[in-house]
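One protein chain omitted, others in place.
On to chain A.
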Amino acid sequence: MRFEHPATFNPIDQLKVVGRPTSRIEGPLKTTGTAPYAYERHDVVTEQAYGYVVGSAIGKGRINAIDLAAAKAAPGVLAIVTAGNAGKLDKAERNPAPLLGGPEIAHYHQAVAVVVAETFEQARAAAQLVRVDYAPGDGRFDLAASRDKAFTPDPKIGGPADTAVGDFAATFAAAPVQLDATYTTPDQGHAMIEPHASIAAWEGDGLTVWTSNQMIAWGATDLAKTLGIPKENVRLISPYIGGGFGGKLFLRADVLLAALGARAAARPVKVALQRPLMFNNTTHRPATIQRIRIGADRDGKISAIGHESWSGNVKDGEPEVTVNQTRLLYAGANRMTAMRLSELDLAEGNAMRAPGEASGMMALEIAIDELAEKFGMDPIELRIKNDTQVDPEHPERPFSKRQLVECLREGATRFGWSRRNPQTGKVRDGRFLVGFGVAAAFRNNLLTKSAARVRLDRDGRVTVETDMTDIGTGSYTIIGQTAAEMMGVPLDKVVVRLGDSDFPVSCGSGGQWGGNNSTAGVYAACVKLREAIAQKLGFNSAEAVFADDVVRSGNRSVALAQAAGNDGITAEDAIEYGDLAKTYQQSTFGAHFVEVGVDADTAEVRVRRMLAVCAAGRILNPTAARSQVIGAMTMGVGAALMEDLVVDKRHGFFVNHDLAGYEVPVHADIPHQDMFFLDETDPMSSPMKAKGVAELGICGVAAAVANAVYNATGVRVRDYPITLDKLLDRMPDAA
């Protein structure tokens, strides 16, 4: 189905199942510990052996030699695979650094060997006996120091390196009110609970991998490419995923090493990336340096807005696209953005929840707060004053739906924003200095092809199959709701099967595109199935009504079970998009409100209260969507206050590479969270009229926290995370 015209009334608009708060259909499996995650697929093949990954001990350089003798002789060892004995390996474009390193080492903890043994303990013990002789080389590990060597990248996604409209430089220089500030965000890790984990089994030339991956088709394609085997010979199965946040978008070392280990050991092999390897072996959200300049008239109207950004990556890696929201969020006739990239020898930087906007909003939304202060204007009013209903670079292009102002106003009321004291450092509650902060939320809505297969069985059950994944987001449930709505059956009559490369190729889970696109694909397949059923029954498909397990047309009605017949009826289709995303700018909006308390003595920052108001198209399942948003808000608090992969610039690695060293919020850090969706449908996005929401929830949170800290203390911190050492010397006198 091609989606080329704005959606009109369709069966989804009945909202009998879609749009209702619905508990996850796979929830009981998860709460009872019976959802089968990759590493625990004891049932799928027998004789599973264990692989343990050896990561590079240097950040850059070469392997002179590897001595495997002691490891091979260790008890239980079945095989050891290194780049030297793995056979020829290709490299997928989505993996700029090889997943199995050697002799060249691209980054610290790059896998250099996998040791396969009968038991996990044997594999781990033998891995310690692998002797690698390294010739360390000179690496580049310091983003700030590399800034003057940065080059202009040619980004594959996210827009051009440079944009310009009007005359930014002259307008900014002449603007009566100017802001020019530089912000930094650190490297951050996904730190999901389930590590990358895979079981690989060969049967002849065929390879099956039970894994944990957000993008099944990418994974299968890239595994085949890396191994140099036909894609048809590869099957990836990933029905349950214990978190990914973008860290599992790509083929990673666990999959490849399990496959290579299984081939070498002639046994199925399972590999979980050890926790300490999580941060340096895989991808992470790369650090950025961002300079924002805004010029405004005396009345608060922005006349010039510029955003420059520097990030680093491995060779052939992409820049962090931090500037996109600045191209779209606020009006202003003169604009520029620029991205520069340095080659660094740290692990690859890549997508983490809301790549680009999450980091970009961390900077931009502090800048707006700073600008508002220059005017003595309320930061909400300043944002409203500079709202735009059209793409500021192309005024002929309206937003499909944009309710930023409504989110800000609704949020202000619900949060009690009027109680904010605009003077900093004035509100005290016991030992805490209290402050309020606000930030806009913004994340683009992305449209991408997505397919599904739907079958009606003779018992009246509907089965949906698509390689879409559920990374804890609720995909199973919204896909089930979509099929139930379309086919006129209750949710418990729908079986949803996901995460299998044998199923039609979906959009996968990433970029907050999963919800809208995957359900739109299911919608397309259901439309086809309805037509097939109507045709079989001799109904006019345009008039057929599917409801209450029955299909009706005029005064004829047939139970769906009966319509299916003994063989059932199957239909498959994909949603594909026309030009609506070109004619209309599709984005999601929100507003974040945060109250913090800053300990006046120790400068510890603790969040006291949070609210998000989001406008993001139709909310397909308010329960699941709420979970996504409050989870994202939690992650935003982490970004604001503690998450920081610290680079050792001498040795070239992230030092705090475990969950004790890399702090993410715990329960005690997250107080009362509220969130509220504005009623919205967006007919430009898809027949579902939905948009993404799971990443919107993080965009702006950290800035709202930073702005609240400023309101509480009068200390403006522009370098994340806002740890107490950055506040301490400017706190009120103790004693």
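Basically, a residue touches a chain if its C-beta (ideal position, glycine included) is under 8 Å from a C-beta of that chain, and two chains touch if they have at least 3 such contacts; residues count from 1.
Here is the rule we use: contacts and distances are computed from a predicted model.
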item	value
Among "ABC transporter ATP-binding protein", "Ferredoxin reductase", "Metal-dependent transcriptional regulator" or "Molybdopterin dehydrogenase", UniProt-listed name of the chain not shown	"Molybdopterin dehydrogenase"
Contact residue for the chain not shown (choose from A:Val81, A:Met642, A:Met675 or A:Ile698)	A:Met642
Which of A:Ala38, A:Ala125, A:Met278 or A:Ala615 contacts the chain that the document leaves out	A:Ala125
Residue among A:Glu4, A:Asp180, A:Glu203 or A:Asp658 touching the omitted chain	A:Asp658
Chain A residues touching the omitted chain (full complex)	57-58, 121, 124-125, 128, 276, 431, 599, 601-604, 606, 641-642, 646, 648, 650-651, 655-658, 660-661, 663, 665-669, 723-725, 728-729, 731, 734-735
